[in-house]
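The other protein chains are all here in position, but one chain of the complex has been omitted.
And then chain A:
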Amino acid sequence: MYSLTYKRADSVEEARRLFQEASDAAYLAGGHTLLPTMKQRLAAHDVLVDLTRIGSMKGISVEGDRVRIGGGMTHAEVAGSSEVQRAIPSLAALAGSIGDAQVRHRGTLGGSIANDDPAADYPAAALALAATIMTDSREIAADDFFTALYETALEESEIVTGVSFAIPETAGYAKFRNPASRYPMAGVFVARHRDGSVRVAVTGAGNEGVFRWQAAESALAGDFSANALEGLSVDPDLMMGDIHGSAEYRANLVAVMARRALANLGSAEAII
């Protein structure tokens, strides 16, 4: 790791100020994406601004038909929250399926959303659960947030302070993991909302990152069961292909994971 200066922020305002004072700063949350990259010298920053002690980025609350989770909440805290388990059990289960136990003790919701890894789990939940990403300066609909691989609508020094998820009537998640990295090769989150609308979000597979599978949404709006997906598939030209799996393979996985998600409403299934 290249030399750097560590700064700890006690408030969101202080974090933003420390970030802007530096020439090439980065926010440091759980560090489980940033630090491995910096250790390998694939990234370098003169200043790291630690967000993990900011009290206002903690906490979980259920307000009406939404669950609001602080950006600083760890995956383990979300997975273990009785409020999340009650309101959106599939979301708690998704958080409990990220990486491994030690990763979940450090990695955060805000870090995962801001990083927008094309194979991360949370972005699928954010899209399918019509989430609003809350930052220190505005609110952004999840539909407008994930713009490209590792790219989001965030401005350079903007901080994800929390995410508000719509509580669906029912939802489920299923993913097929890469056995080495543990990240999904294809993960599908399906949700039927209280207004009858259906959202289906796919992570790990798309060559432009997380996306909504609109054809599946329309089919499921009429009949919310695996039967409705019969004969539907995603275009392999829009899927990632790499040494772990071809685009055709991933396209097939998406269809299979969508059916498994429907068979696992109220939970999350991780295969392998």
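The working rule: a contact is a pair of C-beta atoms (placed from the backbone, for glycine too) under 8 Å apart; a residue touches a chain by one contact, two chains touch by 3 or more; residues count from 1.
Everything that follows uses one rule, which is that contacts and distances are computed from a predicted model.
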"ABC transporter ATP-binding protein", "Transport permease protein", "Carbon-monoxide dehydrogenase small subunit" or "Cytochrome c oxidase subunit I" - which is the UniProt name of the missing chain: "Carbon-monoxide dehydrogenase small subunit"
Candidate in contact with the missing chain, chosen from A:A22, A:V62 or A:V103: A:V103
Those residues of chain A which, in the complete complex, touch the missing chain: 1-6, 8, 28, 31-32, 35-36, 39-40, 48, 50, 52, 76, 99-103, 105-106, 181-182
